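Have a look at the structure below before the remarks.
A single protein chain has been omitted; all remaining protein chains appear in their positions.
This part shows subunit A:
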Amino acid sequence: MKKIIFTLLAFVISFATVSAQKGIDFNHIYAAGGKLQMFIDSAAKNVHYSMVHPNLPNTFFNYMPDVNNISIRINFRKNIKVSNFRYTILVDEKPVLVNQPINEKKLEDTHADGDEEVFSSTSLGTFPVKGKVITVLVYSLEKPQDIDKSVFYGKSVPKAEIKGFSKLFKIEKGFDYSWVKEPKERTNFTFSNNDLELTLIKDRSDIDYVYTTTIRSKQTDEIVFESTTWQYGGAVEEHHFLPFLNIDKNIFKKSGDYEIIIQPYSKWKISAKDREASTVRHTLSITLEEENYTKRELLLFGVATPFTLCLVLLLVTYLIKRKNKKKLVEQEKQTNIAKLQLNSIRSQLNPHFLFNALSGIQNLMNKNEIDNANKYLSKFARLTRNVLDDKELISLAQEKALLDDYLQMEQLRFGFNYEINAVENLDLDNIEIPSMLLQPFVENAVKHGTSQKAVDGQIIISFNKQANDLVLTVSDNGNGFDTNIKYNGLGLQLSDGRIALLNSIYKENRFILEKQSSSKGTYISLTLTDWL
């Protein structure tokens, strides 16, 4: 095998020598990194030599896509022990000479392209470089790790390939990744608070270091990210680490399109056309769940916008206030109207009752029942006073007393039985209800319910408690009425209106009226929700 290689090398060298002899002048001399110099035909163009990359101090890149042949020389200072040096030459990654000592016999003194100093110099050979990559490694046995590597790149730099993206995000315990493999021209990402960074994975090549990655905002045309350094150690392909880059989420200040550009090292002064030929572009469509803002935007949003907003808010508040005030006044007006209407309804004690009651008292006087006449007169006065007093609220105890007064007076006329019951845990003295609330229903019970039944008639009034609701009921054993027909009786008609009015005044509570009526009697319940 070695034999073949040596034979091949010998062939290459001899071929190169032949080419040199065919009129190639090798008149252009360039530093090729380390101790090397390269000689190129004076007609050659587009030569970039001895380029150093930021993170590879001992690697020198010579880019010459349009050059056919190069001759490589090595120069030693006079104080250097040449016998310690070894060199290796690879063509397209294949070693053609390995750990070769310098042929000291061939050393000659030169000024190495016009330098004052005199160097010991020899040729390492002449090589066809077009379409090839020639790599020369030079090191001293004293420092075998200090290898000077010169690459002679005789073709255009291939486009990098993006193998994939991964997104790092926080989870409840620790971190996790999500992957996008073999992306097409555009990749969409949404960043939330839990997302940390984006990783770009490039295909593996022997010249990863020449690739510079930049990310440009398509909106603002700003470069938001630039890196000349690739990391290894994450993704693996066929037992080789793939180069990758970590991109902090925070470089994406705003949602929108960003362009990833991977191109040969930006300091290379190659033509735009050549550069573009070696450049890969990929679009990232970024959506931020929470938008970031620049200082100017913040200033705009932070100062100008709040100021404007404040102004608008003030204006709106003022307008709303004015409207609310108007509304409030309107509401108050409505409530007042409701209250007035309520008052006028309340004031209508049935005149029929009034005068019949008076005639009942007259009857007692004529029968010389002085004490009874006094008793009923006082009751009559209390009822009338209550109507005239026009109080919005009375206590349950007062309501009970008034109903008692009223029923006693009616009892005098018709002779039915009645009960007024209140459950024990009701604080009758202190719980207030709108006055004359039950009066119309009781009046109705007397009039339509029991007046025909005389002594067999029965009216039961109860004050009950159900959770926080106050439930007032009136039941009788009279002949009933059809609850579906709007009853002409003044009392009930007024009551429906009153309950609607009460509901419009007491917005926190509901007044619920239920009527059940059959030929066996009538049951009315009035629930005051959340009243207690």
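The definition used in the following text is that contacts are C-beta pairs under 8 Å (C-beta built on N, C-alpha and C of every residue); 3 or more make two chains touch, one makes a residue touch a chain; residues count from 1.
Quick note on the criterion: contacts and distances are computed from a predicted model.
S.K.: Mind telling me which option in "LytR/AlgR family response regulator transcription factor", "3-isopropylmalate dehydratase large subunit", "ABC transporter ATP-binding protein" or "YciI family protein" is what UniProt lists for the chain we can't see?
M.R.: The chain we cannot see is, by its UniProt record, "LytR/AlgR family response regulator transcription factor".
S.K.: For the chain left out of this view, which of A:172, A:221 or A:371 touches it?
M.R.: Of all options in A:172, A:221 or A:371, contact with the hidden chain holds for A:371.
S.K.: Return the single residue from A:429, A:456 or A:514 that touches the missing chain.
M.R.: A:429
S.K.: Touching the hidden chain in the full complex, which residues of subunit A are there? Just list them.
M.R.: Residues touching the hidden chain, for subunit A, are 371, 374-375, 377-378, 381-382, 385, 388, 395, 397-398, 427, 429-432, 506-509, 528, 530-532.
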